[in-house]
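Worksheet: the structure to be examined is printed underneath.
Every protein chain but one is kept in place in this view of the complex.
Let's look at chain A:
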Amino acid sequence: MTATTTAPVASPEIRNPVRRPSARLRAWATRAPLLPALIFMIVVTQLPFVATLVISFFDWNSLYPDARHFTGVDNYREVVTDPDLRQSVWTTVLLTVAVVLASLVLGLVLALLLDRRFRGRGIVRTLLIAPFLVVPVAAALLWKHVLYNPEYGLFNGLLHYVGGPQPDWISNTPLLAVEASLVWQWTPFMMLILLAGLQSRDHEQIEAARVDGASDWQIFVHLTLPHLRRYLELGALLGSIYIVQNFDAVFTITSGGLGTANLPYTVYQSFYQAHENGLASAAGVLVVIGSIVIATFALRVVSSLFREEVSRA
């Protein structure tokens, strides 16, 4: 949004300032292939958001359509002061931060392990990618019924063999239960990005450092981590964008109960079940504001990576 780059673009208008009409024609010929995609995106994504913004200023319950009226920022005030909704804002932050950090750290460990040569590396990589490729609802069902179930779940089954306790995971630690399933799904994504980062390292530089007597740890802290910084940021920000919006896991594992309702689930519930259109829209707009904060950073990171690539080309 704020990112502008000044890549030298040979524009027909500059190249040929005299023959104006044909230059304009040619500029349009250049633009034409772009327009269908651009117009499609504006109509399908921007217009509904503008409508959400407008609805967010109305008191509008779809069960009482005649009582619809303009209320200014009342919906926002309610979203911010309602303890349930405030709780869901907090839950969203907690869920996103915990899942992104944990999957990033685990992903880094796995990427470092996979960056080395060992027998069966390709197989291990394939095993590790698999969790990311299970349909999210299916993954959430797997955790809810097959792993967490206190009576016949795998976790308590394995605990049974070592004589451990038999906790009811989802009831005891509901948010942690949702987070664990998401960490399992998102760690492979982080691993893939960080592995790409590791493989783009300058190996001569590392060799030189090693010849100079640097230890593995020193090489990791002073060469690898600085090089990976951009990739860590990219993983964190893309992960955040997806996890802030998570609906599938919350909906499936706890149905938003036990303090696990995040903002997307709350928005869904307030218009789909409570029919509060105005309130849902205000909550939706708040999700967007939160995303814009993340997105501003994300775009900066992506654009810096991107610029590096353009200058390399």
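The rule is short, and it goes like this: a residue touches a chain if its C-beta (ideal position, glycine included) is under 8 Å from a C-beta of that chain, and two chains touch if they have at least 3 such contacts; residues count from 1.
The rule we apply is simple: contacts and distances are computed from a predicted model.
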Message: For the chain not present in this complex, what protein name does its UniProt entry give, out of "Phosphoribosylformylglycinamidine synthase subunit PurQ", "RNA polymerase subunit sigma-24", "Sulfate adenylyltransferase subunit 2" or "Mannitol ABC transporter permease"?
response: "Mannitol ABC transporter permease"
- prompt: Which residue from A:N75, A:T91, A:T224 or A:T252 sits in contact with the chain not drawn here?
  reply: A:T252
Task: Please pick, from A:F40, A:W90 or A:F220, the residue that touches the omitted chain in the full complex.
output: A:F40
Statement: Among the options A:L25, A:V137, A:A208 or A:L225, the absent chain makes contact with A:V137
Query: Mind pulling the chain A residues that touch the left-out chain?
result: 1, 3-5, 7, 9-11, 27, 30-34, 36-38, 40-41, 44-49, 51-52, 55, 109-110, 113-114, 116-121, 123-139, 141-147, 149, 151-152, 154, 156-158, 160-161, 184, 187-189, 192-193, 195-197, 200, 231, 234, 238, 241, 244-245, 247-248, 251-252, 255, 263-264, 267-268, 271-272, 277, 280-281, 283-285, 287-288, 291-292, 294-295, 298-299, 302-303, 305-306, 309, 313
